[in-house]
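Below you'll find the structure I mean.
Complex shown without one protein chain; remaining protein chains in place.
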Amino acid sequence: MEEIIVIGKSNPGVYPVLDVWGWEISVYLFLGGAAAGTLFFAAIGYLLGKEDALPMSVKNAIHFVPPALLVGLFLLFLDLHHKLNVWRLYTSFSLESPMSWGAWTLLVITPLSILWWLSYHYSMVPRWKRSERWLRKISNWSVRNRKILAWMILLTSVVLGVYTGILLSAFNARPLWNSSILGVLFFVSGLSVSAALIQWLSASKFETALFRKFDLGLIGLEIFLIIHLFMGLLSGSAVQIQAAGLFLGGPFTLSFWLMVFTLGLIVPAIAEVLEMFGTRVNKLVVPLLIIFGGLMLRIIIVNAGQVSSF
Amino acid sequence: MRYAMAIDTKKCIGCADCVLACNMENQIPEGFTRSWVVEMAKGEYPDTMLEFRSERCNHCENAPCVRCCPTGASFTTEGGIVLVDESKCIGCAACVESCPYDARFMHPDGYADKCTFCYHLVSEGQNPACVDVCPTKCIYFGDLDDADSEISKIVETRKSKVLLPEAGTNPHIFYLT
Partner (left out) sequence: MFQASRRDFIKIASLGAGGLLAGPQLWADSDPLYERYGIKKIPTYCEVCFWKCAGWVHFDKSGKPYKIVGNKADPLCNGRFCPRGTAGLGMYTDPDRLKVPLIRTVRDGKQTYKEATWPQAIDYIASKMRKIIDEHGAESLALFNHGAGGKHFGRLFKALGSGNIAAPSYAQCRGPREVAFHSTFGAGVNSPENTDIKNAKCLVLIGSHLGENMHNAQVQEMSTLIDKKACIIAVDPRLSTVASKSNFWLPIKPATDMALLLAWIHVLIHENIYDKPYVERHTFGFEDLKSHVREMTPEWAASITGLKADQIRETAWEMAKASPAVIVHPGRHVTWYGDDTQRIRAVAILNALLGSWGRKGGFYFPAKAKIPSYPHPGYPKPKWTWKDTLNGRYTMTGSAVTNAIIDASHPDNTTDKKIKGWFVVGTNLIHTIPDQKRTIEALNNQELVVVVDTMPMEITGYADVVLPECTYLERFDDLRNSQFREATIAVRMPVAKPKYLSKPASWMVRKLSKKFGLQNHFDYYDYGEILDWQLRQVGSSLEKVRKKGLINYPRSEKAMYMDEASPMGFHTATGKIELYSFAMEDEGYDPMPVYTPHPEPPDGYYRLNYGRAPMHTFSRTANNAHLNQLMSTNNIWVSPSVAKKWNLKDGTEVWLKNQDGKVSSFPAEIRLTERMGNDSVYMVHGFGHSEKRLTKSYGKGICDTELMTKVMIDPIMGGTGMRGNFVTFQLTPPNTIET
């Protein structure tokens, strides 16, 4: 028999269980992913000249983006143990720190998203504000420079989307997270959430149908990535095999395979296929399940990752 | 200059005096610790093997906690000691997540905390508190770059291991076996 006893280690949040990162980080990653997906679709739709064909993706979904980003930033702030020092994030840039990348990316992408919104929805600015000259100038500028904006948004949205996964995968110390697939997986999941939102909210049949197809493809991709994630872990070191075990018989098995995999991916995919062949499914089913699945994916991966260790 | 520790598992009795001395010297708040002790028993009675190890931050050469810190609050100072500058720390806990040894924790005052190799003592030419208290004198501390130092000699002559070499951190606490 082998017996290991740890004497004297008692650090709330770290030992015996690591859980310094709570729901705030998971929701932050989710919101960041969804925002990145939405921005990505907006930029690409615009650049492909589908502004009118895809009104929801290019013009209207942007309503959600700045609030999502701001709430995300706020959650990140909430999670800081030393809030008074938060400005320190912006007095340095650390090339190797995903946290730093994330902070700077958000600093760039949030104003970009606001500019995009202004360029389409200036009329929604309250009347008394609209009279401010600088605001009007900015709005005019953004309308004129949509193309530059779109390119910048395209680039930063990919960075943001991938970052939400890289933030975790950069931690070598947490074997579950330590997989380059996580960045792509989280980006794809963000795109899928966004696609679900668009097909739900869009009034255009064409757009709805198109994004249903997209979403199906994205779900397929996600399933493929998840399988690869586990195959990667299972063919990795002992600690990675152990980490995979958390989902294959371990404490996260039920929650992951039921909530993320079945309810968050398989069921909405079936619903989408049914819709494609004309069966009417309640409009809310797909987006709600996808959003639920996307959120659970992050919550579970964040928690399980902290449990997995060397 | 490269500070390092060597801990003789042949002598360590797992008494946790090092833990207490650290808590006192560094005024660690109740309920937290920078160091701890691992007891490992293997085999079958009466052929049982027992090992005690006093553990703490390994002051890694390749320190993920330093790399992942967004503000530069975590840094490596002269002699390879990994420290946290409280005034720069935003308390994001990324470094806590990044440490394969779970050597860090969030201090109730909001910053990341961990073993400092007692930098405040070492920089004055004294030994860390845990080194000076250990009743079996099983913790050696000193400059690995100085070939004549006690630690260089003991690491040179004795068999030793580091914790989780597979994590690639290049730790600077050596366990003499």
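Labels for the chains are A and B, by order of writing; each one numbers its residues from 1.
Basically, a contact is a pair of C-beta atoms (placed from the backbone, for glycine too) under 8 Å apart; a residue touches a chain by one contact, two chains touch by 3 or more.
No experiment lies behind these values; they were computed from the predicted model shown.
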Omitted-chain contact residue, chosen from B:Ile7, B:Val38, B:Cys60 or B:Val133: B:Val133
Sites on subunit B contacted by the missing partner chain, in the whole complex: 10-11, 13-17, 19-21, 23-25, 27, 30-31, 33, 41-46, 48-50, 52, 132-138
Positions on subunit A where the hidden chain makes contact: 1, 3, 7-8, 10
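In this text, only the chains that are shown with their structure count from here on.
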Residue ranges of subunit A in contact with subunit B within the complex: 1-15, 18, 20-21, 76, 79-83, 85-86, 88-89, 91-92, 94, 96-100, 103, 170-174, 237, 239, 306, 309-310
Subunit B - residues contacting subunit A, complex: 14, 16, 19, 31-33, 35-42, 44, 64, 67-73, 87-94, 96-102, 104-106, 109-111, 164, 166-168
